[in-house]
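Note that this complex is displayed minus one protein chain, with the remaining chains in position.
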Amino acid sequence: MSADLLLNALVAGLLLGGFYAAVTVGVSISFGLLDIVNIAHPGFIIAGSYVAYLGNSRLGLDPALAGVLALPAFYALGAVTYQVYHLSFERRGQEGLRGLAFFFGLLFMIEVALTLLFGVDYRYVSAPYIDKSITLGLIQLPMRMVVPCVLSLAMLALLQLFLGRTFLGRAIMAVAQDHEALRLMAADPVKIKRIAFAISIATCSLAGACLIIIQPVEPSIGREYIGRVFAISVLGGLGSLPGTLIAAVLLGLVESFTATFYGPSWAPALSFGLLLLTLAVRPAGLMGR
Amino acid sequence: MRPAAFFAAAIGVAALAFAVASLIGNDYVFFAGYTVVQFIVLATAWNILGGYCGYVNFGTAAFFALGAYTTVFFHKAYPLPIPLLLVFAAGVSGLIGLGAGYLTLRLRGAFFSIATLALAVVLQTFVVNWDYVGGSRGAYVIRPDSIDVLGFQIGYVRYLCLIMLALAAVAVAIARTIERAKLGYGFAAIRDDELAAEASGVPTLNLKLIAATLSGALMGMAGAPFPYYTGYVEPASTFGLAYAVNAIAMPMIGGTNVWFGPVIGALLIGTLMQIATVTISSAVNLLLVGALLVGFVILAPNGVVGLIQAFLRVASPSRLEPRSIGLVALATFAFIAGVLEIVFGLAALTAPDPTGLTIAIGGLALAALWILSAYGLMTLQRWSPLIATFAFALSIPVGALHIWLDRSPTNIALWGGAIAIAIAAVLFLQRRDVRRFYQGFPAKEARA
Partner (left out) sequence: MTPLLKVAGLGKRFGGFVALDGVDLEVAEGERLGLIGPNGSGKSTLVNCLCGTLAHETGAVTFEGRLLNGLPTHARTRLGLARTFQLPRPFAGLSVADNLEVPLLYALNRRRRLTAAETSERCEELLRLVGLVDCARKYPRDLTQVDMRKLELARAMAAEPKLLIADEAMAGLSHSEVAEIVSLLIKLNERGATVILIEHIMHAVMQFSQRLVVLVSGRKIADGRPEEVVRDAEVERAYFGQ
């Protein structure tokens, strides 16, 4: 075990963790704050990856830029999805079974639709920085991981500021705590929730772009991320953004070390195993409400 | 009907189905039939935990694959007869169901569901890394040609069908018995309000564990004969999402409150899948199932059975009248016709020539009309008799066109029958009592 290998596994884990945080932050909002179990979240992320791919291959855009440009579209998609969800389930008080089945069906349809449109071949993007890496002594910093990590952290910071400082952000935090109180303050909880959910889906646009920068994608990859996303958000304490980051980095490190020393084929089991463990032992997570 | 009598009846139906299939003689019937009956078992098993208790299991594939891989393991180590394999598979899958349940059923339903997804992936990863059962390359299981059953030599696939039919009878009997027994009340209480159930003296954790174990065991049993059926088992497809979606879609489309809901759902979707797989690609077929699932979950959450039950509660609350039966039959026919039309429309869409394209679009439009009619008739919408009349009337020239294009006797019989039904339907919908019935309701009344 060389210091070189160890250090690089560490760095890779940290960078990966930053990215995982971006992937998860949408679920921290929808599951943590709004109590909506959006299992289709990874599906939206993969869709985001493909949008970035289209922007990159057809229009020659930088994938991250494509991700940013697609934000409004994903926001709108999130708003529509929430509206359907709300009218069909929340209003009738049937979120449990039916809501889950709804999102599962949605996840499934997204995956199949993407398979029909793009086939099962791996798609990747090209950008000037993807093949480069910076070397600092023993440490290799591949740009294709650094750029997404930086973008992810930026997105997280923006969201944290939004939730903590703006009126709308605090309204969202409030609606998570007490529906009725919000109504009494003349704010429409449904509208607030719709905005929050739309934001959570919007994050998928950028997260998806980050994903395809890091690795090539094909439609069924989303399934691996279901485990990661929910493991991180439960571990990090539902609804806590700092907690999400810490948990994400933790998972990133664990995966990185396992991949380096035991091989990558065990990776999917790790996140899910961690989730099962967390659920069994400490459901409130690391920084629970 | 007492449980024992029902079980006897179920076995009787299974035996009858087998006899009919044997008479037809075509091996394809057995191949296709096996899949459909397997789904009856999976859907019924899923419904015990999902429909009765309200806990959604996304990892059906895990339990199914566990059963399949138990068989693979024994096939390599020491081949056993299938009934014994069923017992082992039930044991393994049941135990895993119990274990997973114990870890997660004390938490909210959502966490349980996510954990079942996790379980599927974890188990898949283990199998992929376990070379004895083939790992990611998969395992070949040689199927014997035939087997001796009670002195008769029957083809092995037919034998597998027989086993699966028997299993379906068992599963359905178990489901019905639970429904009417004390256990069923407990499950329903948990589904409706777990906190209130506890306060009413229901030992919720124990009951949920029972449901999870039973459900898992049945799914495992459904998986046990699978390697002999396909001949080749590999993790990617055996643990595939298709099983998870179908196991959820079938009960939710058929109806989750009652034992024949999953059966209807399995027959409907299973048959649809068989038809679709030969006409359109399997990917589009899966998309269709997903769309049906989402559609039903939004519009008819209690499934076909729930929709019909709600309709009958309003239309003929005390006793079944011919008018209501007629309307239910019409709606069922319209729905099935609509779904079939979607399949054929999609098939025509992929055809290269422009006439194919117009036929496809026309077909899909007609399909939409059919499904709208079915939904409207059952949810007592004012506009439904009109739309339904239109749909049925339109199908008369379409049927005539089909006959003109292909004048083989079977085709004429098929489409001639369809035209006859359509004419009868149009006339039925014009009856004064039917029209008055629907006008008596404001728009968007009783939702299912």
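Note that the chains are named A and B in the order they appear, and that numbering of residues resets to 1 at the start of each chain.
Criterion: contacts are C-beta pairs under 8 Å (C-beta built on N, C-alpha and C of every residue); 3 or more make two chains touch, one makes a residue touch a chain.
Here the structure is a predicted model, which means the values were calculated and not measured.
Considering the complete complex, the chain that is not shown touches B.
Annotation: of B:Asp192, B:Glu321 or B:Asp406, B:Asp192 touches the absent chain (contact as defined above). Residue-wise, the contact with the chain that is not shown comes from B:Val202, picked out of B:Val36, B:Ala173 or B:Val202. Listed residues B:Arg2, B:Lys182 or B:Arg407: the one in touch with the omitted chain is B:Lys182.
Mapped onto subunit B, contacts with the missing chain fall at residues 182, 185-186, 188-189, 191-193, 195-205, 257.
The working rule: only the chains that are shown with their structure count from here on.
If each chain is reduced to the centroid of its CA atoms, subunit A and subunit B end up 33 Å from each other. Partner subunit B is touched in their complex by these residues of subunit A: 31, 37, 39, 84, 88, 94, 96-98, 100-102, 104-106, 108-109, 111-113, 115-116, 220, 223-224, 226-227, 230-231, 234, 265-266, 268-269, 272-273, 275-276, 279-280, 283.
For subunit B in complex with subunit A, the touching residues are 50, 54, 56, 58, 103-104, 107, 109-111, 113-115, 117-119, 121-122, 124-126, 128-129, 191, 241, 244-245, 248-249, 252, 256, 281, 283-284, 286-287, 290-291, 293-294, 297-298, 301.
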